[in-house]
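Below you'll find the structure, written out as structure tokens, and then a few comments.
Moving on to chain A:
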Amino acid sequence: MTRALPVLTVLAAIILIWYLAAIGMNAQWAEDQAARAGTELTTGQLIADTLSQDRPVLPAPHQVAAGLWDGVFGQAITSKRSLVYHAMVTLSATMAGFAIGSLAGILLAVGIVHDRTMDQSVMPWAVASQTVPILAIAPMVIVVLASIGVTGLLPKAVISAWLSFFPVLVGMVAGLRQPDAMQLDLMRSWNASRSQSFWRLRLPSSMPYLFASLKVAVAAALVGTIVGELPAGATSGLGARLLSGSYYGQTVQIWSALFMAAALAAGLVVLIGLIERITLKRMGLAR
Partner candidate 1 sequence: MSALPILAVWLGAWGLNAVLARLNTRLTRILVPLIFGATLLVLWEMIVRAYAVPSVILPAPSQIWASFAGNIPLLWGDFVQTILKGALSGWVMGALAAIVTAIAIDRSPFLQRGLLPIGNFVAALPIIGIAPILVMWFGFDWQSKAAVVVVMVFFPILVNMVAGLAATDALQRDLMATWSAGYWQSLFKMRLPAAMPFLFNGLKITTTLALIGAIVAEFFGSPTRGMGFRISTAVGQLDLPLVWAEILVAAIAGSLFYGIVSLIESRVTFWHPSQRR
Partner candidate 2 sequence: MSSGADPVITARGVDLTFPTADGPVHALKGVDLTINRGDFVSFIGPSGCGKTTFLRTIAALETPTGGSLTVNGMPADEARKARAYGYVFQAPGLYPWRTISGNISLPLEIMGFSKADRAERIARVLDLVDLAGFGGKFPWQLSGGMQQRASIARALAFDADILLMDEPFGALDEIVRDRLNEALLELWRKTQKTIGFVTHSIPEAVYLSTRIVVMSPRPGRITKVIESTLPAERPLEIRDTPEFIALSHEVREGLREGHSYD
């Protein structure tokens, strides 16, 4: 409880500020409407109106909550209006890309740790690539793949894979290099083979690093998928919801999609954290 109280207080403060901001930002439109109708609004009416507009500048928290509720539970999940449907579209591409990207990152990291040529050739580029806004190529990938007839889940998965590949590669190389000279010398003194050293020393000591980078990678993969859903033509997925919401000024729709995406990201990170805890506990690494 002592840990939850400060967080709940700050959350309550955020919601309060949000309501005040909603009243302030939506008041203009409410007053304009009243002036057009030739009526005067009392303060109470004004506030009530700002919190219940159809297309508010800033929807109030309860409107977003209602939008989320309606999107998640109020629709058949096969409906185009269902947030669950759009979230599943985004999630499947994210997971496919994340799986491909992490696997490739882990394999290349193993190669880099065991081969000096690969290490010196590839590693500087992998590190430098972290400073480049790779996400900018997302629309191009979508359009190019569409032009050769590849559409649907795969183009988005390619972007996700590309984005999750580099954090996993860099983190896994650091993890596999974690054992110090003494531990490696000990292995050598037992005349352990390369694969024995790998399976019994390098791989186990890399696990904390692997999971830390997997968390970063899954968040990056989700962002990649969402941005991959932005180019014109995409009709499903949370990114497409964001874009169509911004075209038609459906602010409640934007905010609902945004919160759905946030919940998805949080769920994925928590899930990996859970797998991490179980794995590390089995290995005796968790405290």
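Keep in mind that, in the parts below, a residue touches a chain if its C-beta (ideal position, glycine included) is under 8 Å from a C-beta of that chain, and two chains touch if they have at least 3 such contacts; residues count from 1.
A word on the picks: all candidates are chains of the complex that A comes from, given by their letters.
Quantities reported herein were computed from a predicted structural model and do not represent experimental measurements.
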item: Of the listed candidates 1 or 2, the one touching chain A in this complex; value: 1
item: List of chain A residues in touch with candidate 1 within their complex; value: 3, 6-11, 14, 57, 116-117, 119-125, 128, 130-133, 135-137, 139-140, 143-144, 147-148, 215, 219, 222-223, 226-227, 230-232, 238, 242-243, 245-246, 249, 251, 254-255, 257-258, 261-262, 265-266, 269
